[in-house]
Each structure stands twice: as structure tokens, then as C-alpha cells.
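With one protein chain removed, the remaining protein chains of the complex are shown where they sit.
Here the chain labels run A, B and C in written order, and each chain numbers its own residues starting at 1.
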Amino acid sequence: MRKVVGLIVLPVVIAFLVSGMLLLIHPFGYPDASDMDDYIIQNAQEETGSNNVVTSVVFDYRGFDTLGEATILFTAVTGVLLLLRTEKRRREGS
Amino acid sequence: MAALITHSPILIIAIPLLAAFLTLPIGRAGGKARNVLVIASLAFVEFLVIILARDIYLNGIHIYTLGATSPELTLPGGAMVPIRIILEVDAMSIFMGIIWATVSLAAAIYSLSHMARETGQNRFYTLLLLMVAGCFGMIFTGDLFNLFVFLEIASISGAALIAFRTRFADAVEGGFKYIVISAVAGLIFLFGVGLLYAQYNSLNIGFLANAMQYSTLDIIALTLFLMSLTIKTGMVPLHMWYPDSYTVAPANITAMLVITSHACMYAVFRICFSLYGITLDATTVGWIIVIIGLLTMFVGVTMAVFQTDVMRFMSYHAISQMGYMWMGVGVGLAVLGNPEALATYGRDAISGGIFHILNHAMYKPLLFMTAGALFHRTGTRDLNKMGGLGHNMKFTLILYIIGTLSIAGIPPLNGFASKFLIYESVYQFNPVLAVVAMLVSIITLASFTKAFQSAFTGPQLPEYKDVKEVPKPMLIGMGILAAGIIFTSIFPGLIVERIVNPATDALINQAAYVNGIMGGGMP
Amino acid sequence: MLSKIVRTVTNEFMLFIVVFGLYIIAHGHLTPGGGFQGGAVIVSGVVMLLVAFNSQELKKTLSERVLSIMESTGALIFIALAFAGIGAAFFYNFLVGTPILGRIPATGPNPGDIWTGGVIPLMNLAVGLKVVAGLSAVVLALALFSSGEEMEE
Partner (left out) sequence: MEHIPLNFPFLAAALLVGISLYILIFKKNLIKLIMGIAMLAAGVNLFLVSLGFRAGGAAPIYTNVTEGPMVMPVPQALTLTSIVINVAVLALMLTMAIHIYRHTGSLDSEKSRKMKG
């Protein structure tokens, strides 16, 4: 059953994506709109004081994303260590 | 106090994060101190959610721009597009916030004793707090990429918690399925976000809604959004992973995971109503959602009837109850176009769907917790092996009855109120839908009485003679949700009028959402 | 456990990797790089140590307690810096314009002055610390789990 569903869904999705990519999206190198990025490029040095505009976006303009991302790394590490823990002290109890 | 209110959206997300980072060092000091930290932080978050809700019901949408010189400054001088990440909390978001705060507090109290004998508790509570923060982030954010980041936080912590009992093979299986599905759903969602960013060069929902021209790329992006988020809520064509994962997780984690799928459903509503609004041809999208809701309802309940594992039985019921919400709000979306139909039954349909989210978010976690209580005492989830537990576990019996009556939609309890609201409005839209919905509700009642009979009634089995009632924290956790159900059952009118209707209006009123962002510019 | 020559060379080489990683973290706001990228460089050094010495050996120095404390402090510094700007808004860069790390560089191309960027260099260091501690704990845990023991103290 999975194979049949797959054989129907897959070509549709690939055609969908490739046509969308090739014909509809803006040509590579000529973005449709860029007013948010232009504002950031002009004001990054003065507002955040860092020469590297990408770092100013990562840590200041969209710093909340990076806080979320640092949390994701923290979650993954905690999750991995949780799953690889010992079972010896089974009856520890709090 | 006023400062607390202005900063409350970010505090609600940041305090569980702070508590999660602190849990590990404090947990080394001692289990007691860690438990106090977890419960105290969740109680403070509940308090913050309540004062924020009061503030929103008084003076409308609450905006918080992160990193700007002042929280309300959405458009910095000289720019017509929001640059920073903006948390936008309107009546619908705070409605989900109230549900999530209450259920996570109840689940945390429940897990104090349910997890007492497990190893690795420090990291368990860290992940629990991170899941709380992840879901709050998903609910409050007004930024599409931020929604993806917090969707991932909730997914990763949920998957690790599902696979918590690594000594059972199926627990790790369930966790693996959940993380694979969430990763694929997240990446497909991100592809859609990329498509929108390519055209309008912004990630803010308010700005995108304002600049949306509904080009063919936007339709592709909409399908990617709907495909990815509905997978996470267990819609019918791709629902097989849902019972496998939710059965094996500890009971309180399943209770919270049900609400994370509600948050994904909220994200679908936010995208359909606030991001696309009237630009999308609402009837076709509405009809798609209604039909899929109908299918989910029917398949969920038919699969549930012959389940023997109590948690798997309830997971299938969770899928079928989601069908009600999809149908209710789908009908509202379908008539979003013509205001006259919207006024007569469309708005009631959406209110019914949203009210059903509130009710489902109370009785489903309660039922999962009662199943967890049975597992806690008998060590098995198989209904055939249980029997006559009603004799010793009195309180769990009462709580189970409250949950069952509510899910089956028996008049006095709140399940009936929201289902009736859905029947009434959906009937005017298309009578067949209402008939099927009622049929499904009857099958739900039948299957739950069967489960009730096999678990609680009957002669007292010899091996369960000395079974004691579950410890106090578990009863308190379940008690909070039971109290919520009883309160909603006694005053349904009050709840609908004060909480559900503002949420419905906030969802329908896209202009207010856009104005919150675009109108809030200060030099 | 590889041969003696490999182990001594790895020991010496690890210093260069750590210095290069710290350079990338510290100059995150001037040249391409930052907390995550520099942390990943240092973790590649830790993996090299893991290959040269076996995991039991490495567990003595990089014990689970040290790594989890490092990671929690890194995370707490990062969220504390974010909270510190709560006066204006949550993630406000309150150090821009102040004498500490706050000099504003000349707009347009300039040679780059390390004493700029306000909170950004501090956040880079916090995230770098977190990435190093976190990812090396994961790598060590996976190595130890496949060889039978566990990370727990």
C-alpha cells in the first residue's frame, strides 16, 4: 500500500516543486523585494556596532531565533544524554 | 505591575527557559529543590498568562518587539517593513496560552509522583520545561521563522520524552517515529517560509498578510504549510505514527503532547485566517479542511473501537476528537467569503470548534492521566488484564467517569456544549456533516463504556487486591483538570462569551492583526 | 588507543585547534564566524582527541559533570545577557555606545575594531562555550554507550 501511495504522491510533488522553482520564483541573483535587508545593511553598523552584518542579524535583529536555536541545541544534548543514561540506579527515587 | 504586563509575553516564554537551564545544576543539589523550582516557575507562568489575558480582553492585541528601544516599536524609523521579531498576542493566542499553562501545570504536578521511581529525572524536568517554553513560543510569536524554531523545540523535547523509558523497545520506536515526522514536517514548513520570503522579503505574519497578492507561489506555500502542520496534528492520511508515539510516552507527556498538536492546529488557523485571510479562496480550503476533519473523526473512532491497549485506545479517540475541531473551524473558513452566511452560522461554527479545543484540552489529558494512574498501579496498559480496579482506586474511578461523560458529549458536561454548538451550526452548512458527527459521538460513548467496564467494574482480581490509590500529586494534577471541566460545564455561557467569542473574533478579524504590526510604527 | 606518536601529536595539535576556534568565536562580529562556527571547530578537536585516546581515557578529563556545568553556565550567561536588556525590550543591545565593548565603528568599510558590537561578542562567547560543552558531551556519550559504559559519574 505504501508503494502505491508513494508512486502517486512523489512525481506530483517533484513536478510541483521543480516547476515552481524554475518558472515562478525570481531569477537567482535578482530578488523581487529587498527593503528589509537593505535597511539592515545600512543600519547594522550604527545600531548594533558590529561589522559583520550577518552576526548582527543573528544576535541582535533576530536574536530571539538564536536564543531558540541555543535552546534546541541544549534540548538535543539533554535528550541524547537522557536516552543514553545508565539504568543501574533504578530504585533511586526522590 | 504595569511593567510586568507589558513584558509578560516574553516573560512567559523566557521563564520556563531560564528554569530549564537552572534545573540541571539545582537538580544535582537535590530532587526536592528541583521539584520546587519546576512547579514554582510553571505557577508563575500561569499567573503571568492570567494577567496578560485580562489585559488583552480589556484593550486588545498585545505587541512585543524584541530588541527594540521600546516594546511597541514595530516599524523602526524610515522602514515600512518590521525588522525585528515581534510577538503578537491576540485573544486567540492567549486562549491557547491559558489552556497550555493549565495543562502543563497539571502535568508537572502529576509527574512529581508518576516519575518518582525513574532514573534521569533531572533531564526529564529540563525537557518538560523546554517543551512548555517551545509551545508558548509557537503560540505567541508573530514571525513565521520563529514559529518553525519553536515548533522544532517542542518536537525535539517531545520526542526525547516519548523515548524516556528506554528499557521498552516500543518506547524508543515511538520516539523515533515522532522525531522523523516532526523533522520532515518542520523542513517542509521551512520550505514554505522560504517561498514567502522570496517574494515579500519579510517573515512577519502581519506584514505578509498586508502585502499578500496570492500568486501561484503563495498557493504552493499554502499547500506546504497545510501539509506539514496537519501531519503533526494526526490528520487521517498520515495518522499512523500518532497512536504509536502517544501510547508509549509517559502519561503526563502524552497529555502535554496532545496540546502541542493543538498548538500546531492553532498555527494552521493562524496561517489560514491571519496570514492568508480573504485572499485565499476560502471555500475550497474550507471544504478541504471539513472533509479531512470528517475523515479524521470517522477513521479515528472506528480504529479506536477494538483497541485493547488503553493508551492506544485514547490516542485514536484524540485523533477523532480533532476531527470535530477541524470540521467546526473548516465550516467557518468555508463561509469566510460571504459575510451574511458568516454572521448566521459561520461564526458559531468557529466558536464551536474553538470551544471544543478548550474542552478537549481538559478531558483528554485527564483521561490520559487516569490511564497513567492505572499503569502506575498495575504496571500494564492492556485492558484485558485489568479488572475490578474500581474497588480500590475510588478517586481515579470518579475522575475517569468525569472524563468519559465529557468526551462522549453527555448533556451536563462540557463536551456536550461544544459539540452541540458544532452540530447546530454545521447542520445549517450541510446536514450530512452534522449527522456523521453525531454518529461518531455515539460510537465514542459506546467504546468508552466498554473500556470503563473492562478496567473498573467486575470482580476484584486476585493480583490487584492490594492495589492502593495513586499518590497525592497525581490526584492533584488530575483534580485541576476535573475542576476545569466541572467549571466549564456549570457556566458554559460565561466561558463562551468571555473567552471563546473574543478568540473567534480575533481569528476572523484579520485587519486588526495586520494593524497591530503596520499601525504600530513610531519614529 | 592509537600509537604513542599519534597521541603526542594530537596533544600538541589540539592547542592550535582550540586557539583557532577561540579566534573565530572572539572575532565573530568582525570576520565571518561566531559562536556556533568556532564551537564546532573546537568540538572537531575534541573528536580528534577521542579518536586518538579511547573514550575511557577522555572520560577522566572531560567528565560528564564538567561538561554539563559548562553547558549550563553558557546557556545561563546567554539568557542573562538577553534578560539584561529588559529595561527597553527583551533582547535589547544595551552595551552599544557604552565604554564596555560599545564603540560604534565608522560606517562603511573599515579595518575593524574588536572593541565594538556591544553584547554580541559576549553572546558569541556564551554560545561558543555552550556548543563546545554540548556537542562534546554528545560525542563522548555516543562513544561510551557503544563501548558498554555510560557517561554518568
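Just so it is clear, contacts are C-beta pairs under 8 Å (C-beta built on N, C-alpha and C of every residue); 3 or more make two chains touch, one makes a residue touch a chain.
Given the structure is predicted, the values throughout are model-derived calculations rather than measurements.
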item	value
Touching partners, among the displayed chains, of the absent chain	A, B, C
Among C:Leu67, C:Leu95 or C:Val138, the residue in touch with the chain that has been omitted	C:Val138
Interface residues of subunit B (partner: the chain not displayed)	145, 149, 152, 156, 159-160, 163, 166, 169-170, 172-173, 175-177, 179-180, 182-184, 186-187, 190-191, 194, 197-198, 201, 203, 240, 244, 307
Contact footprint on subunit C, counting only the chain that is left out	30-32, 34, 36, 105, 108-112, 135, 138, 142, 145-146
Where the unshown chain meets subunit A, residue by residue	2-3, 5-6, 9-10, 13-14, 17-18, 20-23, 25, 27-31, 34, 36-37, 40-41, 44-45, 51-54, 56-58, 62, 65-66, 68-69, 72-73, 75-77, 79-80, 83-84
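By our rule, only the chains that are shown with their structure count from here on.
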item	value
Result of counting contacting C-beta pairs for A-C and B-C, higher pair	A-C
Subunit A-subunit B separation of Cα centroids, rounded to whole Å	23
Distance from the mean Cα position of subunit C to that of subunit B, given in whole angstrom	36
Where subunit B touches two or more other chains, by residue	17, 21, 24, 66-67
Multi-partner residues of subunit A (each touching 2 or more other chains)	60, 63-64, 67, 71, 74, 76, 80-81, 85-86
Residue numbers on subunit C that touch subunit B, as the complex places them	65, 68-69, 72, 75-76, 79, 82-83, 85-86, 88-93
Residue ranges of subunit A touching subunit C (in the complex, touch as defined)	45-52, 54-56, 58-60, 63-64, 66-67, 70-71, 73-74, 76-77, 80-81, 84-86
Subunit C residues touching subunit A - in the complex, by the definition given at the top	28-34, 64, 68, 71, 75, 78-79, 82, 90-91, 93, 96-97, 102-105, 107-108, 110, 112, 116-120, 123-124, 127, 130-131, 134-135, 137-138, 141-142, 144-145, 150-152
